[in-house]
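Take a look at chain A:
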Amino acid sequence: MNGLRFRKTAEFDEEVYAVHPEDYRPLLEALKAEGYDYPRSLSGVDMGYGLRVVVHLYGIESGRKATVYTDLPYDAPELESVTDLWPGLEWFEREAYDLFGIRFKGHPDLRRILLEEDWTIHPLLKRYDTGGYPLPDWQPAPWPEPAPWEEPEAAGEGGEA
Partner candidate 1 sequence: MRGPTTVEPVPGRTDELIINMGPQHPATHGVLKVVIGVEGERITRAVPHIGFLHRNHEKIEEARTYPQIITYTDRMDYVSGLQNELPFILAVEDLLGVEVPPRAKLIRTIFFELFRIASHLVWLGTGMLDLGAITPFLYTFRDREMILEITEKTAGARMLPNYFTFGGVRRDVHPDFFKDVAHFLDFFETRLPDYYALVLDSPVFQARAVGVGVLSRERAIARGASGPVIRASGVAYDVRKAEPYDAYPELEFEVPTRPEGDVFARFWVRFKEMEESVKIIRQALEKTPKTGPYKGKVPPRVKPKPGARYRAVEISRGHLGTYVVSDGSERPLRVKHRSPSFANLQLIPDLFVGARFADAIAILSSLDPVFGEVDR
Partner candidate 2 sequence: MSRMPLPADRLVQPRLVGYDPTHPRPWLERIAYTLFFSALWVMVILAYGAVPALFRHYGWLSTTAGFLIYAAVEAVLAFLLAAVVALILIVVLRKYLGKVQERVGPMHYGPAGVFQTVFDALKLLGKEDFAPKRVDWLIFRLAPAIVFVSAFLLMVALPVAGGWVMADLNVGLLYIVAVSTLGAYGVVLGGLSQGNKWGLLGGFRAGAQLVSYEVPLALALLSVGVYSGSLRLSDVVEHQYGLWHVVPLFLSFLVYLVASIAELKATPFDLPEAESELVAGYNTEYSGMSFAFFFLAEFVELFLLPGFMVVLFFGGWHGPLFGLEPGSFAAGVLQSLYFLVKVAVWVWIFLWIRATLPRFRDDQLMDLAWKGLLPLALVGLLVAAFLRMFLEVL
């Protein structure tokens, strides 16, 4: 995991990785190699300032849990697909595309899954007006002050420790 921009914390009983979108796929490849073989879930989240993709992983043998998330701006929600690592995330990525418009590059069959093909926008975005909630004049919040990514060496040490 050297050279990847991510932050690793422990929340409750799982490890949480915040990762730079460009290093999303390399980090997941490294995690797959570490033994996280079971895909629990993949969800999109509209954080109010941008979109977040959260992947929940589990190691069948080790019993360890990991959560990986990365933030994307509204105007370029593009991410590399990880369906070749975990084919079980195929429909979850389609769902995230359907409900949030996050485009996964390299997905074998990126179509809408729950909604019809001609649905206009992606309904789980906060700006999607359902009649009163959220408010019609909703504006995106400013992107939060980016916390510094950990130094690659530090991350390597953390992994070894």
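Regarding candidate selection, all candidates are chains of the complex that A comes from, given by their letters.
Following the convention adopted for this analysis, a residue touches a chain if its C-beta (ideal position, glycine included) is under 8 Å from a C-beta of that chain, and two chains touch if they have at least 3 such contacts; residues count from 1.
Bear in mind that the values here come from a model prediction, so they are computed numbers and not experimental data.
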Interface partner of chain A in the complex, by touch - 1 or 2: 1
Interfacial residue positions of chain A with respect to candidate 1 in the complex: 11-14, 37-41, 43, 45-48, 54, 56, 58, 60, 63, 65, 67, 86-92, 99, 111-117, 123-124, 128, 130, 133-134
